[in-house]
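Take this structure, written in structure tokens, and hold onto it; I'll ask about it next.
The complex appears here minus one protein chain, its other protein chains still in place.
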Amino acid sequence: MSRPKHKMALDVPLPERAALPEDMRQYFEVCDQKLGFVPNVLACYSFDAVKLRAFTAFYNDLMLAESELSKLEREMIAVVVSSANHCYYCLTAHGAAVRKLSGDPVLGELLVMNYRAAELTPRHRAMLDFAHELTVRPHEAGEPQRQALRAAGFSDRAIWDIASVAAFFNMSNRLAAAVDMQPNEEYHAQAREAGAAKAPGKGK
Amino acid sequence: MSRPKHKMALDVPLPERAALPEDMRQYFEVCDQKLGFVPNVLACYSFDAVKLRAFTAFYNDLMLAESELSKLEREMIAVVVSSANHCYYCLTAHGAAVRKLSGDPVLGELLVMNYRAAELTPRHRAMLDFAHELTVRPHEAGEPQRQALRAAGFSDRAIWDIASVAAFFNMSNRLAAAVDMQPNEEYHAQAREAGAAKAPGKGK
Amino acid sequence: MSRPKHKMALDVPLPERAALPEDMRQYFEVCDQKLGFVPNVLACYSFDAVKLRAFTAFYNDLMLAESELSKLEREMIAVVVSSANHCYYCLTAHGAAVRKLSGDPVLGELLVMNYRAAELTPRHRAMLDFAHELTVRPHEAGEPQRQALRAAGFSDRAIWDIASVAAFFNMSNRLAAAVDMQPNEEYHAQAREAGAAKAPGKGK
Amino acid sequence: MSRPKHKMALDVPLPERAALPEDMRQYFEVCDQKLGFVPNVLACYSFDAVKLRAFTAFYNDLMLAESELSKLEREMIAVVVSSANHCYYCLTAHGAAVRKLSGDPVLGELLVMNYRAAELTPRHRAMLDFAHELTVRPHEAGEPQRQALRAAGFSDRAIWDIASVAAFFNMSNRLAAAVDMQPNEEYHAQAREAGAAKAPGKGK
Amino acid sequence: MSRPKHKMALDVPLPERAALPEDMRQYFEVCDQKLGFVPNVLACYSFDAVKLRAFTAFYNDLMLAESELSKLEREMIAVVVSSANHCYYCLTAHGAAVRKLSGDPVLGELLVMNYRAAELTPRHRAMLDFAHELTVRPHEAGEPQRQALRAAGFSDRAIWDIASVAAFFNMSNRLAAAVDMQPNEEYHAQAREAGAAKAPGKGK
Partner (left out) sequence: MSRPKHKMALDVPLPERAALPEDMRQYFEVCDQKLGFVPNVLACYSFDAVKLRAFTAFYNDLMLAESELSKLEREMIAVVVSSANHCYYCLTAHGAAVRKLSGDPVLGELLVMNYRAAELTPRHRAMLDFAHELTVRPHEAGEPQRQALRAAGFSDRAIWDIASVAAFFNMSNRLAAAVDMQPNEEYHAQAREAGAAKAPGKGK
């Protein structure tokens, strides 16, 4: 098998489930029920309950709160940023999310490989171009880039959300790379069949 | 659906199967039997029988002839080069080939995403580092790079093959990108289950 | 004057202080007392109390919690990452923090301009090299990079913190660039005189 | 003398002329008659007759078959790609070809050094811009790049040929670099005098 | 203290003031009177009087001669080029000059960090974009870049001056980096207070 066995390549002891504080133990149980497993990123953060709670709160607001951006759109941004950074953990986890939310398994692979090869609406192309540029040339972002998003129909409030999601995965890609975080094996097989999306994204 | 419908984005008429010269029609039938379909790259080249024959002969020698490199190893190089170049066509087709030949579906995804995240033998790591460097910094290749391959156990004859395969996909990635060549849909679902490799690569 | 007047270049209304939820209003008062002002990044996030709380909790743990890294060391990483990304907001705010915490105003400028020109301990040089590489070539991070940090005396637990801080500023640099976030004017004049550090960093 | 003496830096024995298969021996004799020598790339491939035949067939179709592109135009693309990749072998061999086919020795040098400094027709500038971009940023090729070629008067069929030639030299540049292939000494002095082109390119 | 103590990191003996030729000794005295110190770059060049004289003459014409560009504008270009190259010496010395000549200390920091974050006239934005591009992609300069300057109101004579200043700092940045030239400590504190410019630049 080609995958390392560890959750991360740092010698930082991760606690047993039973040793977690009550709120986090419950949160992990919700993960088990909803996803079938606890994402390794949470297991890695669990060495410190304060960090785990802070990361979880920050992440859940970013990806799940009300927004002009659908959940699928946020996952699409996650994958495009992670493709530019070649992040194995995030491409695996969020590629699966795109397949699942879109019901279009090919879309997940397209965004992992090269979003420019996909057949996208002008709205999505503008959104992903912005996310990609912000990733590879952050010092060049400016008013012309914001205007391109407005021209594609995004409000200024939505621009904040696009920027926040793209920025976040530039963080998590780097943390994952630095500690060699390994994605849960379950992601690989998920949502490989075309079909109705489980959670149809609005705005797609 | 997120994939364009065309085989390529050039207005160059592609002949019906019946209109192909006899040898090429037979070759396409062999493809149908062995793979279940004719790879779109061949369909694209079929507008000109001379080009199609030349490409086919060149490709088949490269990927199938006797070599110190197993067929799997040649496919691994193909995917790593195509990942650096973000080539949707080649990542799709050759990612499937890695999954199939290795019986390890995760390996295919690892190489598509970032080969450095995979658990590789020193031989394979040296081979893929060489292919990656030759792709992104061709002008820096030199004796130290060849010595690293020799130190990993490759003969000079094998270095020719590693270089040839890595170089070839730098060609086909660019042709595919330039004409927006689309991979056959069948690749996406192939060999997603772990299992015995269908054609165990020697030397892995 | 060469600075834009806005806090950010998005048309997203920011609430008056009085309109903030009680906990956030109190938090802003603490900022006033400790820093003399509310950092603009918090003012920008204040359009949404949930986001503001999540960001604040995440940030405060990262930069202020117990760690093998001193507060100064975390600020040094912030500046080096922001220099690679040319982030005006973060260089201004965290450059001032380095000047203040180190009592060495030249150190702040050195890190803004090019940390390789500074006279650094091997520990600090290794830490900043890692942060810089993770910023500009995230896909190349791996075991050799972690080993270099261990050789410089960092524990695996400290490597997590170095990686987390470097990763975080790759996020905030991009958010700041995307929305043209402007630093508070007060930072520019802070701690320009050499003198005793106000909060001597441990481990420096 | 500043040139290595070898044909390539791999220890792969190359056969004597007499030991070649009949068809290849005859082909080398044609080279001797037409060019005055056998190009070293062919000598290098001669360790394996199948590879030599496949390469020769592929190359000759690419560079010599009927096409909207003149032979000179194909050589111009070869040089511009090889300049971006700093390939000594191909710049020497195809720089000489440009000098010979154009009767304009300065044009050969201009393309070796920087094609943007040359006085080019809009058609040639568009063709060479496309080849250059496909070389250095293959993942960004798309419909706007194809439209620029169509606007400069190229048919879709010609776009295939431009892309094929540019792609091919991205292959051969890398093979030459990887094995340190040395160009024949005769190229250096060829066609240094301005004069009537020996094989006036159509379409220039 | 974080600064090296040397003027440069080469073991090349620098003469005492008294040992300098008469003209250079007088020149250093003028520096003392006007600036309060002799810039270290001059001290470094003083190991060879011919080089010192040549550098001084070349530099003074460039930065002080009559020109459509104000002295401030020339210093702005110096800082933007040095920011792209991360040159500690030049950012320190010329960042101080921008603060002093503009009476706007924030402008100096903005240009050190990222000139795109500054509020600039279209004239200045065009001038600095040109200088930045010429620094990071010199091989792409051409007629479109010159036309952008003309459209912003610059004469062809002024284009020469913009190009000359940008080019010069690409030289001095590299010399300073190569020998680890250290700026005089006095620069750091200079002109940190907003106020009337000491030498109001024309054309700003």
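By written order: A, B, C, D and E. Residues from 1 in each chain.
What we mean here is this: a residue touches a chain if its C-beta (ideal position, glycine included) is under 8 Å from a C-beta of that chain, and two chains touch if they have at least 3 such contacts.
Since the structure is predicted, the reported quantities are computational estimates derived from the model, not experimental observations.
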* For the chain that's been dropped from view, list the shown partners it touches. => B, C, D, E
* Asked: Which residue from E:F28, E:F168 or E:Y187 sits in contact with the chain not drawn here?
  -> E:F168
* To do: Write down which of D:V30, D:L64, D:V106 or D:A151 is the residue touching the left-out chain.
  => D:V106
* Over the whole complex, note the residues of chain E touching the chain we left out. => 9-12, 50-51, 53-55, 57-58, 61, 65, 85-87, 130, 134-135, 138-139, 141-143, 145-146, 156-157, 159-160, 162-164, 166-168, 170-175, 177-180
* State which residues belonging to chain D touch the missing partner chain. => 1-4, 83, 86-89, 91-92, 102, 104-107, 109-110, 112-114, 117-120, 180, 182, 185, 188-189, 192-193
* Structure fact -> Those residues of chain B that touch the unshown chain are 139-140, 142
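Keep in mind that, in the parts below, only the chains that are shown with their structure count from here on.
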* Hey, what chains does chain A share as contacts with chain D? -> B, E
* Reaching chain E from chain B through chains that touch each other, fewest steps -> 2
* Structure fact -> In terms of mean CA position, the chain most removed from chain B is E
* Of all the chains, which has the CA centre nearest the overall CA centre? -> A
* Structure fact -> In whole angstrom, the CA-centroid distance of chain A from chain C equals 24
* To do: Would you mind pulling out the distance in Å between where the CA atoms of chain A average out and where those of chain E do?
  => 44
* For chain D, write out the residues touching at least two other chains, lowest number first. => 139, 142
* To do: Sort out which chains touch which and give me every pair.
  => A-B, A-C, A-D, A-E, B-C, B-D, C-E, D-E
